[in-house]
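Below you will find the structure I want to go over with you.
With one protein chain removed, the remaining protein chains of the complex are shown where they sit.
All chains are identified by letter, namely A and B, in their written order; residue positions are counted from 1 within each chain.
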Amino acid sequence: MASLHDYLLVSGLLFAIGLAGVVLRRNIIVMFMCLELMLSAANLTLVAFSRFNGMNGLPDYNGQMLVFFVITVAAAEVSVGLAIIVALYRARQTIHTDDLNSLKG
Amino acid sequence: MPWLLLLLPLIAAAANQLYLKRNAFIASMLSVASVAATFAISLMLLGKENAVAPLNWIAIGGFEIEIGLKLDQLATGMMVVVTGVGLLVHVFSLAYMADDSAKARFFTCLSLFMFSMTGIVLASNFIMTFMFWELVGLSSYLLIGHWYQRESAADAAKKAFITNRVGDFGFMIGILMLWGITGTLNFDDMKVPAGISTGVLGAALLCVFCGAVGKSAQMPLHVWLPDAMEGPTPVSALIHAATMVAAGVYMLFRLQLSIGSDAFDNFAGDTIAIVGGITALCAALMATQQNDIKRILAYSTLSQLGYMIMAVGLLAGEAGMFHLFTHAWFKALLFLGSGAVIHACHHQQDIWQMGGLLKKMPITGFTFLIGFLALIAVPGTAGFFSKEQILEAAHHHDRLSWLFWVAATVALLTPFYMTRLFAVAFLGKQRSKDADHAHEVGPLMFLPLLILAVLGLIAGYPFIAEKLAPAYEKPAHLFHFSGLVPITSVVAVLVGLVAGLVVYLGKERDPISVPLFRDRFRIDAFYDGVLVRYLQDAFAAIVHFFDEFLISGLIVGGSARIAEGFGGLFRRVQGGNLQGYAFAFGIGVILVIYFTAF
Partner (left out) sequence: MPLALFWFFAAVMLIGGLAVVSLRNPVASALSMVASFVGLAGLFIGLNAFFVGIIQILVYAGAIMVLFIFIIMLLDLKTEEKRAPKLAPALGGLGIVLAFTIQLIGVLSQTPNKSHEPLDLVAASASMAGRSEGIASKLKAGHLPDVNLIGDTLFNGYNFPLQIIGVLLLVSTIGVVVLSKRQAA
């Protein structure tokens, strides 16, 4: 059976992959997906702790509540973020972050 | 009730300024009502010794400043003069300023002046005097600059203010020295302690005298007063002839009363007397060659103020105050008369453009004549009695009896230049269209003239002077034409009068030309050319240095550059590069883990 460390290692690696994607990729939609990966990695950590720190023979459902809320907020975030991307694409005809530099002084 | 004297004009000024700017009629009425009420109150307070509990204002350790009112004969008599002339001038102004676009502002300033002047007169200590001293300076500035659209008026206002600052600087030092010497600033408690050297005391008195030199326009700070004639004529009558310029005399006499006239019996008093005498003489000489009707009167005011200052310096403050009292009425009369003339002649001020006005404007002309007679001290008029006392004082002084001859010369010159003014402006033929079209002024203007004319005639007699005058010493004989002094003065008046008539009656142009007198001894030119130019330039260079390098360069520019530098720094951070943000975010995460876990 997999131990707590196995789960934490896997989730940490997923987080690292997501972080690498955000830092390295220039496509804003892919960056967005990588953010979702990072959120999911956090979810995995939460569920793992919930399972391994059980009470009365049951998992700690408070941790799973947090996962539930994270997923909901992520859904809202994705919808708003994608709407922003659509508006951005309409205005600039690009989703490549190197071309989005009008803030640069 | 005595506080009302202070508060009513202040309320009027505040209400006018805050609420009635657009409603000139109500504003002017409010000002007139306030000055009428204060006049009534001053009449009621006259001759009673009222003690008013002072208010404590500031207490620093053992040093206390209070706001108190001193209501002795000197103060209440002076109040009658101030509010009386003030009331008549207010009424006159209703007509004179009727068409002015800034009537409300004019009356606001007049009320402010009445408030400040009341403060000087009633002040119970030197701090109050000094505060109100500055306030009259301010209101005088505002009123001289009433027609600020004219550059000459704005310049004159500035000149008056700056010149007064020079005197006030000395005044302040004098106040502080007096405080150091006597340990108090209250007029009631001032005593010169034993063992104070005459030099220190005299220096303190002379410093205080500096304030009077500025405000009462004595030599060498007299230059602002003739220029102050740029203001509206009622203002000239009230402030620059009857009341404010006399404040210096009043203050000196107040000081003389409180620390005793013995303190003045040294080089300080002598200096004061000599300055007064020289001012009287020089101003009279300058007056003989001026052509502007108001400027002639201004120089005559200077010369009369010189008389008063001289009297105070000669330890005859009563005579000085008595002359101040009579002079206030007839000089206000002369100024208001000239205002009526100017009003009638479409703001023509050159006497050579007038002429024959006595026929055109009989009431103004005859009241002006009465003022003229009082000013030249024809026996029987108010001016005669007071001037006589000053001449007597000069004659009997042990060290400075030569000042008597100076005063006598002034007494000769005064009828001369006044006759010149009267003969040229009121007699003879009309010399311009403006004079041709002149007609008698309305009752709002000639009523004050009539009242002032009556006072100019009778104010010198004991039955009036004993009640109203701030200080009066009843002479042994009213008309006593034996001895050197009375004879000299009567002869001087006669000679001056006759000479003036002979030289100027019926003349078209000025037969005498003395450029030195016309150019006012070139004192103004000297100030402009040397003092103002070099001092001002040097000072301007210093100020410019501070402004340019310290304030603009270091403080303003420096803070701007700091902000700019930080902005440049953070602009790099805010590059709009998403990857950069993510990178920074990642570093932050690693640091947080590092600090929490390890």
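The working rule: contacts are C-beta pairs under 8 Å (C-beta built on N, C-alpha and C of every residue); 3 or more make two chains touch, one makes a residue touch a chain.
All values reported here derive from a predicted model rather than from experimental measurement.
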item: Residues of chain B (touch criterion as defined above) contacting the omitted chain; value: 579-580, 582-583, 586-587, 589-590, 593-594, 597-598
item: Chain A residues that touch the omitted chain in the full complex; value: 1-10, 12-21, 23-27, 29-30, 32-34, 36-37, 40, 43-44, 47-48, 50-54, 56-59, 61-62, 64-65, 67-69, 71-80, 82-87, 89-90, 95-96, 98
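Criterion: only the chains that are shown with their structure count from here on.
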item: Whole-Å gap separating chain A and chain B, where each centre is the average of the chain's CA atoms; value: 84
item: Touching residues (chain side chain B, partner chain A) in the complex; value: 571-572, 574-579, 582-583, 586, 589
item: Chain A residues within the chain B interface of the complex; value: 19, 22-24, 26, 28, 31, 97, 100-105
